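What you see is the complex with one protein chain gone and the rest in place.
And then chain A:
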Amino acid sequence: MAPTAVSNKLKATHRKQFQELQEAGEKGERERTMTLHRLFPLRLRQTIAQVRLLHGSGCGHQLEEVAMEPELRKETSVFRTQVNDPACQSERHLGQYYTLPTSHLHTIFPHGLPARYQQQVKTFNEGCVMVRQPALELISYLKAADYSKPAVRYLLYGLKGSGKTMSLCHTIHYCSTQGWLVLHIPDAHLWVKNCKELLPSSYHTSRFDQPIEASNWLRNFRTTNERFLSKIKLRQRYTWTKRESTEKGSPLGELVDMGVSRVKSSSDVVGAVLKELRLQAAETEESEGFRLAVAIDGVNSLWGRTTIKKEDKSPVAPEELTLIHNLRKMIDNNWCGGAVIATLSQTGSLYSPSSAYLPKELLGEEGFDSMDPFIPVPVSNYSEKEFESCYLYYLDRHWLQHPHSKTDEGKKEIIFLSNRNPSVLERLCAFL
């Protein structure tokens, strides 16, 4: 009886102040904590936390927990947030790290994360991603878009090592948790260089197939989108050889399995899969529909040059490769019910200067005309707050071990050496 009476009293008397707090909460975390400090002594704040726990559910619950927790822990964990769902993250979580659940890591990102980040996940025994402004902006655009209209193209660009791929992965996590079908090409540069086997395409005489890359990608696609494989049915009959064909109405999973096992025709299977998804994403979402997210890292390789050579040593143009040809069709905005999120990348690109990072320079004339119109999203180096957050995270994970790196002098030196560039900072702190 007593606890409920107490809680009822609190509900009655503190409701106004609760509303005040909620308004203050929109302004930002710092102001929020200041208001809390101003309005309540510590004990009352703790009781309010309990009251909110009684009220809360879902998103709102998590948000309130966030407001209470950093302050209760006396600013020791300001760099972390417990809101692990990208849909619920907002500006107040900027600069904070959220944890990727291990199950999601294995299913959504079998091939998407950068190599150094995968090493970091293995070392720290957890995968934490920083909530940054470009990713939040992209997610807000995805939330606000109209999916009965043609697909919108988003392009992440920025300096080398500024966090384009990680922002893309953050957005993919959002799309996956919202139940979209994610078509993630982790690095399109790998499809235009170092090709061990190049087969002439059976479907079209002047094109070339890349069986190894295609079958690898299909395998990872199968891991990512297990639940859609049985739901989506094919609209067309596909004949592979005189004896083999996939019938109309059979599930997509059968097609993908065929592509993985029959490596020779895997590039054509990829083309078929892309075509089916493009046609079926346009449907409304009553029972059968789904939203399609095409995520391509290193999109500038689709219109550049390749280092692959034919047998007579003449270079292969990108359009002569089946995979690239089909991917270009996906990027055209003539289909509805999804979005295309792309990243520019100079790092793996061929025949482009290392100082180039802007869309016009990296995409070239042809690429820019194909991508036009698109929404550019710039990704910059860490701001001061983000740097602080990263520094505290490394300290928390026992990654900064040099005794001088924990002093002010050392910190100033780290800022000077890395210029707050995320990848340079990561490589610097690796040996400090």
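The definition used in the following text is that contacts are C-beta pairs under 8 Å (C-beta built on N, C-alpha and C of every residue); 3 or more make two chains touch, one makes a residue touch a chain; residues count from 1.
Quick note on the criterion: contacts and distances are computed from a predicted model.
Peer 1: Refer to UniProt and select, among "Small ribosomal subunit protein uS7m", "Glutaredoxin domain-containing protein", "Gap junction protein" or "Transcription initiation factor TFIID subunit 5", the name of the complex member that is left out.
Peer 2: Missing chain, per its UniProt entry: "Small ribosomal subunit protein uS7m".
Peer 1: Any idea which of A:103, A:125, A:334 or A:354 touches the chain not displayed?
Peer 2: Looking across A:103, A:125, A:334 or A:354, the contact with the absent chain belongs to A:125.
Peer 1: Which parts of chain A are in contact with the chain that was left out?
Peer 2: These residues of chain A touch the chain that is not shown: 119, 122-125, 397-399, 401-405, 407, 409-410, 413, 430-432.
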